[in-house]
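These notes are about the structure you will find just below.
Only a single protein chain was left out; the remaining protein chains are all shown in position.
So that you can tell them apart, the chains are marked A and B in the order they are listed, and the count of residues begins at 1 in each.
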Amino acid sequence: MKLPIRSKLAGILSVAVMAGGLAAGLSSGAPASANGGNSTIRCETGGVGTGGAVEFNLEARDGYISFPDGNTVYTWSYALAGAPYLQFPGPTLCVDEGDLVRVNLTNPPHGDNLSGGIPADFTSILFPGQTGVTATGGTAGLLTQEVDAGVPGDMVTYEFTASAPGTYLYESGTDQAVQVQMGLFGGLVVYPSAGRGFVYDGVNFDTENEFLLIFHEIDPGLHVGIELNSLAGLTGDAVLDGYDPVSRHNRYWTINGRSFPDVIAPNDTPVLPTQPYGGLVQINAGDPDGAYIQLPALVRYANAGLDNHPFHPHGNSLRIIAQDARPFPDEIEAYTETVAAGQTYDLLAEWNDVEAWQGTGAPIGVTLPALNNTMFKGGVTFYSGDADLGQQQQLPLDVTTFTTCGEYYFPWHSHALQEIQNFDEGFGGMLTLWRVDPPKEFDADAGQWLSPTACR
Amino acid sequence: MAQPDGVQVMTMSSNTRTDGTMKTKTTSSIRSRIAALVATSLLASVTVAAATVGTAAAATDIWVCAKPGSASVADPATGGTSTMPVAFTGFVEVASDLDCATAIPQLGDPTPIRLTQGVTYNLNVVNQTGFPINLTAVGLTGAPDLTGIADTATDSYEVTPAQPGTYLYESSLDPRHALLGLQGVIVVDPAVPDGTAHGNLVSDYSTEQVVVISEIDLSFNNAVDPFVEDLRNFKPDLYLLNGQTHTAGSAIPPIVADSGERVLLRYVNASSDNSTMTVLGLRQIIVAFDGEIFDGSGAAGELPRNESNIFLTAGQTADVIVTVDGATGDQIAIYNRNLRTSATDDNGEQLLMIEVGAVVAPVAPDVYLSLNNTTRSLAGVVVRDEDVALWDGTTISVFFDGESHGLIDVAPANIADIDAVHVDPVSGDVWFSLRQDFDKPTGAFAAEWAAVPDVRLQENDIFKFDNAAGTFSVWLDGSAIGLSDGLNRHDINGVSVDPVSGVTTFSVNGSIITADGVPYMTGSGVTFGARNEDVLRWIPVSGAADPSGPGQFNVLFDGTDFGLGVENLDAVVISATDVMFSLTTEYPNIPTPEFDRDDLIACRGHQSPPLGSITDTCTAPLALQFDADVLHPTNAGQVDAYSLG
Partner (left out) sequence: MMSEPKSQYGRRSFLRNGAIASLAAGSGVAAGRGLISSAAAAGGPGFLGQATPLVDVVDPLVIPSIRLMTTDGHISAPGRRFSGPQPHPIYSFGFRDVDDQRLHAAGGELNKNPGDLVTKYRGKVIATSPTIVVLEGEEMAIVLTNLGFEGRPDLDDGHSLHWHGFRNATAVFDGVPETSVAVPPGRDLPYFYDLKTADEPGQTVGSAGTYMYHCHFEDVEHVQMGMTGVIFVEPRDMYFLPDGITPKPRVKIAYNDNSAGVDSSFAREFAILTNEIDPAPHDNLEALQEFVWSDYNPKYWTLNGRCYPDTVIPQITPIEQKAPVGEFLDMPLVPVTDDEKAEAEMYYQRNSSLIQVREGERVLLRLANLGYEIHSLDLVGVGEMRVIAHDASLLIGKAGDNDLTYTSRRIELGPGEARDAIFTVPAYDDLNAEVDTLAARMSPAKARKFNRYLLKSRAGDRLHNNGEVDPDDGPSYAKVSDTHGGMVTEIWVYPTLLDAPGLGQDGLPDQDSVNETFPTLVVPVGQV
């Protein structure tokens, strides 16, 4: 069954390449985020509030996000106060163990061009997993204080002490089945007292390879209903007319608010102004015979959706060290992990060149047929043409490759395979890639171990 | 599998499973079935652990009726201002079959059938449903009953629960029975009622609540004949906790608990789908999944899991402890994070609240203590160092009188001084160690000490006084597990015991590094040098059956993480969350002498170094659990053993 992925895949990626985004992102030359190196987690640093609190000012915003099949979906999400438009998912808040954290939430006036506040009477923020959360201002709601859209400039201040390191989510606590499905959630990371090179005291990782993957799923039909009600000027409960949660039927599945192939475009790609966070996982291979000790990458799973998602990396099993920000007494290794709704996991990811694939002449045990006796999908590939790591080889003329230095790519996706679709297009949805560059080499003039030059 | 002081669990008959559940019912009437039971026992080829209480005890009758019912559930579409009828068929427990006519089944009923571990029951089922049914509780009712009980018939299932916990029972004869509501909850309490769910410390609770998660497809349940409904169209559109919906205008009956209380939530996922239960603002400590214990008592098995969102597959149950923390009147939400709802203006129907009652300062537990090589008159009561005294907050009394059991000082070779104690306040049993060797009492006391083999009681042994039987035995033979290096024995000077798992937690006097500095003790593949400021655990492979048997050490608490080096721990108390100790000197680190020599110091929320980390942690600075000045004003170092009630 041939699926029209060719034009689409090439389209998005070439645009991103043209905009200098993907190639740079893929070749990880310029650090794509604060955490440096290949990390795609982008920590929003809060201001210093009274009492030495780390303070963030968030707004509930509405607007549009886009999907690789060309569809756009009306969405609600948090954004940093004053941002030009919403960002889906909400800003990733990073704090350190022991910080007093203060988050101020407002719901600006709901403009008619659907780029203002959200047309809901009330909204709020919950911090699941945190203890001792206080909320002041706004009006009392079922689960916490809520911002009242009827009171201009109404603001609720949430405060808590980040007492335990780990990976968390924050999400709306008002009409959760509607507002969380519409997109009101974001990631919250608490670094341990040992510092930002650790996920828990005593457990370090390569700070160039830190990745946060937030899962979510969207039924565009429900979003269109609310969009039309909103355009018709309805607000409050009326905007939910016709919203039947029982008939929810997901068509899009996202990682960090994007579906594949948008997921592997770098952070802040101009093609996706309202979806700033990428999800490509990129590391350097470990070399058992080499001198350089390649620390594992840290991958943080957070499932903000309403459904449970089983996530599976190709290429290697992962070391699971914690769930819901509490370390296990000992590691458990797994090649697939079901992340239930609301749960977070912390995993260490590494790929070791145990078979000495990199380097010339290493036997691969069998004879591969000539490339014209094999088949490439859709005329584009993430294959270098050579079985060895770090080798590029001429591909058939009608096939273009995205590899630059013989790196390996492995899919990393939900194994409920109907979730790796963009509505009806295959190889999309809740899927990202794991890029494995050849092991680091000692760069004499830079005086340090770096990725091979072709990979930089 | 017998508990140290519990009822026997196995009976001598061929139809007992290795997991202790009895064989299931037969179709014949009760009388002939009993005859058949006698017949088969003659052919018994497989004998199980020796029965300690005669032949099969007479079974206790439990009566359950299965009959149609009708519930009126708050309608989410109208915000709970109106209700809607839900037809179903359910189980209801009654005093006897005569009550079936008047009994009314409740949809998603959280009230459990209460059984006790080790007791044999006849679950008598009266079938008034109109179709054949059976009763299946995976883990309790043994081989599946594939023929069933005919309509209007009555039959019984013989059950001897082997494991405490929470069980879902349902009719599994036809998959539609569970969808119709033929389900219920069975709770099995430990053989010895001790305020815990599983007879271990981590499952200690003061308030409990069963939370039944279920879903209804209204068109299926209310159909004229659900048995002809097409299951391909089965799609739940009503989501329930304990058979009710949370709506804007109606709440599911809340759990009322005081701040500081340990609440046991017994989740039962009775639906056909998975659910993820979360408690907003509190951590959930999982102590059992489907009755399988998670308390580290298995062969060094997983310690209790600390999670926010607990994933339950269809049919799964979980026992979870939350410690309530809030101000009076606070509402703490328990809800299904899969956010299943049929309405738009609330947070999903599967939500109920914990209402925080009074903010009660936790009552200080009773304190058991033993003196250090002295005899004192404490508030007029003479306490000797071979006694165990009890301080209940206002008065002191002698709880265990050493001399009355033959521990009589005869200088210079026989000075009895208890320097480590653990008391089980429920059973009154006392575990203790002596400061130095002592001749085993003879003469009038010989009978009490008959079970102790050596003629010389040693300082590296832990003895157990069985309060009910009035006899002594060796709980832990120090030499058997390596607490002696040939030259001298290592005196145990602090002990805390878990009678269910057989795990012994203790501290020793003097370091255990041999003369040449080579770490002496090996445990779980890691060699380490334990010293007198550390707390060790001995985890026996065969549990309480043989606490001195083969097992492995691990370090529970490393004193050096708290600035202790030369100081010597001379008392150890372990609670569900804390590690408490006393020192032979003032606490070194704090300038102002906040902790005297005899105080009991607590590391609240103690965590042994989690993965890869190197230091023990507490969730708060070291705190004072018991101030010894209450007994004697001076910092005299006169108490050398503690236990808490």
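Here is the rule we go by: a contact is a pair of C-beta atoms (placed from the backbone, for glycine too) under 8 Å apart; a residue touches a chain by one contact, two chains touch by 3 or more.
Since this is a predicted model, take the numbers as computed values, not measurements.
**Q** Among B:68, B:315, B:482 or B:645, which one touches the chain that has been omitted from the display?
**A** B:315
**Q** Can you tell me which of A:64, A:292 or A:382 touches the chain that was removed from the display?
**A** Touching the chain that is not displayed is residue A:382.
**Q** In the complete assembly, which of A:89, A:166, A:186 or A:286 touches the absent chain?
**A** Among A:89, A:166, A:186 or A:286, only A:286 touches the chain that is not shown.
**Q** Looking at A:163, A:352, A:400 or A:448, which residue reaches the missing chain?
**A** Checking the options A:163, A:352, A:400 or A:448, the one contacting the hidden chain is A:352.
**Q** Identify the residues of subunit B touching the omitted chain, counting contacts across the whole complex.
**A** 14-19, 21, 23-24, 26, 36, 39-40, 43, 45-46, 136, 138-139, 141-144, 146, 172-179, 217, 230-232, 234, 272-274, 289-292, 294, 298-302, 311, 313-316, 524-526, 541, 611
**Q** I need the residue numbers on subunit A that touch the omitted chain, in ascending order.
**A** 1-3, 249-251, 286-289, 308, 310, 312, 314-317, 319, 329-338, 351-369, 371, 373-378, 381-384, 387, 389, 408-411, 414-421, 423-424, 426-427, 433
Convention: only the chains that are shown with their structure count from here on.
**Q** If we count contacts the way the header does, which residues on subunit B are in touch with subunit A in the complex?
**A** Within the complex, subunit B touches subunit A at residues 235, 237, 274, 276, 278, 280-283, 296, 302-303, 305-309, 311, 325, 333, 337-348, 609-615, 617, 619.
**Q** Which residues of subunit A touch subunit B in their complex?
**A** For subunit A paired with subunit B, touching residues are 126, 128-133, 142-143, 163, 173-178, 180-181, 200-203, 237, 240, 243, 245-246, 306-308, 321-331, 338, 340-343.
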